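One structure, as structure tokens, below. Some questions next.
Note that one protein chain is taken out, while the other chains of the complex remain in position.
So, chain A:
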Amino acid sequence: MTADVVAIDDALAQYDPVMGLEVHVELNTKSKMFCGCPTEFGAPPNTQTCPVCLGLPGALPVVNRRGVESAIKIGLALNCEIAEWCRFARKNYFYPDMPKNFQTSQYDEPIAFNGWSEVIVDGETYRIEIERAHMEEDTGKSTHVGGATGRIQGASHSLVDYNRAGIPLIEIVTKTIEVPPAKAAAVARAFVSQLRDLLLALDVSDVRMDQGSLRCDANVSLKPSGTTVLGTRTETKNVNSFRSVERAITYEITRQAAVLNAGGKILQETRHWHEDTGITTSGREKSDADDYRYFPEPDLVPVAPSREWVEEIRATLPEAPSLRRVRLQEDWGFTDLEMRDVINGNALEPIVATTSLGVSAAAAKKWWLGELARFANESGTDLDALPVGPAEVAEVQKLVDEGTLNDKLARQVFEGLLAGEGTPAEIMEKRGLALVSDDGPLLEAIDRAIAANPGVVEKVNSGKPAAAGALIGAVMKDMRGQADAAKVRELLNAKLGI
């Protein structure tokens, strides 16, 4: 019996991972790719269907122009070439959740191809080559009933919901990602995360990973370090968060290394990622006999986006992420090192959103990279999945700017927010966290400090004003931190005549 996995460092010492990603993006068009049915998520089963998306005999598809537009947007944003002429193709295979038993997709004529994207990990920029982005339709959704696991094995029957059938998808396929082995998983995560931001900025998808509107498949194989011998690859499906992208790839590297070290063979197969247990399990074995019998979809005329249209779309694109980063760094006045921390901490978008609410970049960075990033790390969630968003950060910072809170108290407010204790005001109330701004109590505390520290007062009077710091500390302690240190210093200086 050998171990299921080896340590990642050991795996990477012996093998170089070869990795590619396929990302499926559900578009946010109002209607489906080939019919007029609505696309809202969560409707009762089979209520958003028609003869076309049910594949009834005689029904025909018609291409959704919005879907094509979104595909072109994505292609352009990934620096792809846009085909002057391309076709849909049928991918033929039988599965009950696919109404026609073929998927209308694109094969050797994708709408967008030969692109690239850059991601930054640990301050290093990595270029991801994009092979293609193509249009296709989603399938229905099967629910297997009666089994223990929700899988088809052991189920008594299955239910199919065709609401999802025909929802437009864009499949983005990377070329082999060539980065230092130790960075592979992190680069993959960064790519998917950045892709999410890009899709949101383009407004082409809701990108709700929890609703499956962005789904990632990771292809991983190993080759002995420093060689070019290609290994057998697995395709891990169902990787539905940024963290999982990194974890699933890391897991596959360690699992495959264990198999190879034990003299075993990697099977060419689909594997399923399990978020809860953090492992992948074997799915369907793929073989060379898999033959989808692709051929051009005869029910659809070719898609031939005019160059004028493509340029019109290009003109509407938001700023490219790499250029935007340069601009933001300049606007914010961050050093390279600071900017690197921001990007590595996935804090770029939260900071942008927070500064747009009137908070200084420095303050926004302080909260997102300090308090909130630490909490996200400890609780194993992504930064933007926290219960605290840009609006809350701006609210707390406003209280700091007004002098109602200092940083130390603000930290406690965040703690309360993350614990779900209510609004900042409620938390301050409950925890008694306001600064004392009345001069009266502060002056009393100063008097007490002076009385208790005659030696310090002497030092100050003998021409060492810096010694007053000790008195400020004493006052702050006396006030249990709920005082504005600058204010204390001002009052103390006046009292001591310095």
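The rule is short, and it goes like this: contacts are C-beta pairs under 8 Å (C-beta built on N, C-alpha and C of every residue); 3 or more make two chains touch, one makes a residue touch a chain; residues count from 1.
Simple rule for what comes next: contacts and distances are computed from a predicted model.
**Student:** Match the chain absent from this complex view to the correct UniProt protein name in "Glutamyl-tRNA(Gln) amidotransferase subunit A", "Branched-chain amino acid ABC transporter permease", "Nitrate reductase beta chain" or "SufBD".
**Tutor:** The correct option from "Glutamyl-tRNA(Gln) amidotransferase subunit A", "Branched-chain amino acid ABC transporter permease", "Nitrate reductase beta chain" or "SufBD" is "Glutamyl-tRNA(Gln) amidotransferase subunit A", the UniProt name of the unshown chain.
**Student:** Give the residue, chosen from A:Q14, A:T47 or A:N101, that touches the chain omitted from the document.
**Tutor:** Here the residue in touch with the unshown chain is A:N101.
**Student:** Of the residues A:L54, A:I266 or A:A470, I need the one that contacts the missing chain.
**Tutor:** Among A:L54, A:I266 or A:A470, only A:L54 touches the chain that is not shown.
**Student:** For the chain left off this view, which of A:I8, A:A43, A:A201 or A:L300 is in contact with it?
**Tutor:** Checking each option in A:I8, A:A43, A:A201 or A:L300, the one touching the absent chain turns out to be A:L300.
**Student:** Kindly note down the residues of chain A that lie in touch with the hidden chain.
**Tutor:** 51, 54-63, 90, 92, 94, 96, 99-102, 158, 160, 291, 293-295, 298-301
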